[in-house]
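Removed: one protein chain of the complex. Kept in place: all other protein chains.
The letters A and B name the chains in turn, as written, and every chain counts its residues from 1.
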Amino acid sequence: MDSRSPDSLSPGPDAAAATPAPATVDLAPLRRAARPRWPELAVWLLPVAAWFLLPEDLALLTQIAIMAIFALSLDLVLGYAGIVTLGHAAFFGVGAYAAGLLAAKLGIGDPLLGLLFAAAVAALAGLVTAPTVLRGTGLTRLMVTIGIGMMLFEAANKATDLTGGVDGLQGIEMTPILGLWSFDLWGKTAYVYAVVVLLVLFLIARRIVHSPFGLSLRALHMNPARMPALGVSVDARLAAAWVLGATYAGIAGALLTQTTQFVSIDVLGFERSAEILLILVLGGAGRLYGALIGTIVFVTLHHVLAGIDPEYWQMWIGLVLIGIVLFARNGIMGAIDPFERLLARKKTEP
Amino acid sequence: MTVVFDGIASGMLLFLIAVGLSVTLGLMNFVNLAHGVFAMLGGYVCVVATGRYGVPFLLAVPLAALAAAAAGAVLERTLFRRLYGATQLDQVLFTIGVVFVAMAAARWGFGPQQQPIRLPSWLQGQVTIAGVDIGLYRAFLVVLGLLVAFGLHRTIGVTRFGARLRAAVDKPAVARGMGIDVDRVFVITFAIGSGLAGLGGAVGVELLGLDPSFPLRYLVYFLIVVAVGGSGSIGGSLLAAVLIGVCDVAGKYWVPQVGAFIIYTVMVVMLIVRPQGLFGTR
C-alpha cells in the first residue's frame, strides 16, 4: 500500500487500491507536444490582418516584426538557456553594421545576401565571445556581457571612418529582394519581408525548442548542476544557445538596416539591451510566444505613450519593470499558464 | 604628470561613489544597478542647495550625502530588501526599473540639460608643485577620498559593526541567533553606501557633469570598480578606482581615438583572468 503516494489523483489509499496505477506509460501526449495548435494560427493571422487594417502604420509594424526577432533571440539565450545578459544589443548591432557595411562600402545591396552575411558575422561574434561569457558565473558573467556590449559600442563610436560614428552609417542602397520586389516608399515590401523572415526564424526556433537539444537547454536552465551527472557538457550546450541567439539578433539588426537604409549607433546601445530584456520578461521569458506578445505590447505602448509625452515613457518602462518583478514574474504569457496546464491535464487523463 | 594627477582625482570620485556598491553588490550579493541614482540625487541636492538657496558648498555636500543616505535607507526598507533572496535576473530588472523611474523624475524636475555648479573661490585655480600643475579642486577630491577610505577602513575593519556586517552577510541565521539585528545592519550598510554615493555625486558635478542620464552613463564605471577591486574590499576598491581613473583620463588624453574602449577592455580581461578581482578572496 505504501508504495502509492499521496500525489496520486485518487482520494485515498482505499480508492487507490480500487483503481490500480497504469503499468505502462502512454507516450502519445509527448508525441503530440510539438504539433501546432489552433491559437498559434490565430496569432499568425495578426500580421495579415494588420496589413489590411493598418496600412498607414506599416513602418511601425515592420519595427515590431524586427524587434520580435530580436526578442526571440534573447528568449533562446535567456528564456531557454538561462544566460542573463545585458549586452545582447552587441549582436544586434554587429548584424546591423555588417549588413550596412556590405551595402554601403562593398556595394552589395542584395537583401538576402545581406541577411546571410550579417547572420554569419553575428554567429562568429557569438562564437568568439562565448568562452569569455560562459567562463564566469552569476555577477561576473553579467558584467562581462555588459563589458562586451560597451566595448563594441565604443569601437563603433570611434571607428568613424567605417561606421560614421554618432552620425550613423549612410549610403545604404538595397536592390530588389530576389530581384523581384524593390523596397517602396510606403514600406509594403519591407513589412512583408520582415514578417516573412520573422515567420521563418520563429518556425526554426519552434523546432529547436521542441527538439532534444531544446529539452536539454530547458533542463540545464532548471538545474545546471545535474547535467554533468547525465554526461552532458553544460558549456557546450550554453555556447550553442549563445551562438544561436547571436545569429538571430544579427539577422534582426540586419533587417533594421535594410528596411531603414541607415545604421544609427544606437543599435549597440546599453538601452537597447535593457529594453529587449524588458520586452521579453513582459511577454514571458522561456516561451516563444512570450517574445512576440511582449514586443507587440511594448512597441504599441511605446507608440501610444511616447506619442502623448516622451518624457513619461521612461518612467512607464521603469514602473512596468518594477511591477513585473513584484507581481507578475512570468509576464503576460504567465497569466495563461494555469489554463494551459488545466487543458493539458484533461488531455492526459482518461 | 598632470594627467596622472587628474586621473587620480577622478579615480577618487569613482571610489567615493562605487565603494558602497562594492559592499551591497560584492558582500550582500545584491545586484544593484540603481546605485548611480543615489549619486545623481546627491548631485541634484548639492546643485539646488548651492545654486537656489545659496547654501555654502561645504555644507551642501554633507547635506547631499545625508539626503542620499536617507533615500537609500527608505528604498532598502520598502523595496530592495524584498529582493535579497531573489534571482539575479529579478534584481537586474527591478533595479533597472528604479533607474528609469529616477531618470524620468530627474528630467521632469530639472530638465534634460547639464546642471551648473559654482565652486567656492578657494577651490578654484591651480598651483604648480615641482613642475606639476595641480587643480585645487582635484586636490580636494584626493584628500576627501583618502579620508573616506581611512574612515571606512576604521569602521568596517576595526569596529564591531564591521564584524556584524560580515556575520550578517555570511550566516544570517547564525548572526540572528547571536543577537545581531541583521535587518538593521543591512539598512545601515545600505544607507552608508548610498550616502557615500551621494557625497561622490555632489562633489563630482564639476568633473562628471550632472544630467538625468547620469545613473546609466556611469553605471559601467561603478561596476568596473567592483569587478576589478574585488567584493567588499575597501583597499581594493580604492586602488581599482584610481587605476581606472588614471587609465581613463590618460587613455582619453593620449590616445583619444580609442577613448573609453580601453576601460571596457580592461574590465573584461580582468574578469576573465581574475574573476574575484584584484584583491578579492572569493
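Criterion: a contact is a pair of C-beta atoms (placed from the backbone, for glycine too) under 8 Å apart; a residue touches a chain by one contact, two chains touch by 3 or more.
Definition applied: contacts and distances are computed from a predicted model.
Visitor: Per UniProt, what's the omitted chain called: "Sigma-70 family RNA polymerase sigma factor", "Tryptophan synthase alpha chain", "Branched-chain amino acid ABC transporter ATP-binding protein" or "Two-component system response regulator"?
Guide: "Branched-chain amino acid ABC transporter ATP-binding protein"
Visitor: Just to confirm, in the complete assembly, which displayed chains does the hidden chain contact?
Guide: Contacts of the omitted chain with visible chains: A.
Visitor: Among A:Gly107, A:Gly138 or A:Pro228, which residue is in contact with the omitted chain in the full complex?
Guide: Residue touching the absent chain, from the options given: A:Pro228.
Visitor: Looking at A:Val192, A:Ile208, A:Leu305 or A:Leu319, which makes contact with the chain not pictured?
Guide: Touching the chain that is not displayed is residue A:Ile208.
Visitor: Which parts of subunit A face the unshown chain closely enough to count as touching?
Guide: For subunit A, the residues touching the absent chain are 2-3, 5-8, 21-27, 29-34, 207-208, 210-216, 218-219, 222-223, 225-234, 237, 348.
Just so it is clear, only the chains that are shown with their structure count from here on.
Visitor: In whole angstrom, what separates the CA-based centres of subunit A and subunit B?
Guide: The separation of the two C-alpha centroids amounts to 34 Å.
Visitor: Which of the residues in subunit A end up touching subunit B in this complex?
Guide: Within the complex, subunit A contacts subunit B at residues 78, 84, 86, 132, 135-136, 138-140, 142-144, 146-148, 150-151, 154-155, 157-158, 270-271, 274, 277-278, 281, 311-315, 317-322, 324-326, 329.
Visitor: Quick one: in the complex, what on subunit B touches subunit A?
Guide: 25, 29, 31, 79, 82-83, 86, 88-90, 92-94, 96-105, 107-108, 216, 219-220, 223-224, 227, 257-261, 264-265, 267-268, 271-272, 275
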